[in-house]
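Apart from one protein chain that is not included, each protein chain of the complex appears where it belongs.
And then subunit A:
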Amino acid sequence: MSVLAILIPVSLFLGGIGLLAFVWAVRGRQFDDPEGDAARMLSDDWDDRPRPD
């Protein structure tokens, strides 16, 4: 049972990383245009170099 003392904090920590990543994505407005983001990966624009902005 002593393994719980490690496993529970570890699982909470890993889940917390996921939660933070999601919060970061929402704050960064990554959910503002889901349709556009899905379509953009099909276009060849800026495939050779990053968008300058």
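Note that in this section a residue touches a chain if its C-beta (ideal position, glycine included) is under 8 Å from a C-beta of that chain, and two chains touch if they have at least 3 such contacts; residues count from 1.
One rule holds for everything that comes next: contacts and distances are computed from a predicted model.
Per its UniProt entry, the chain excluded from the display bears the name "Heavy metal translocating P-type ATPase", taken from "Tryptophan synthase beta chain", "2-oxoglutarate oxidoreductase, alpha subunit", "Na+/H+ antiporter subunit G" or "Heavy metal translocating P-type ATPase".
Annotation for subunit A: contacts to the undisplayed chain at residues 1, 4, 8, 11-12, 15-16, 18-19, 22-23, 26, 29, 31-36, 39-45, 53.
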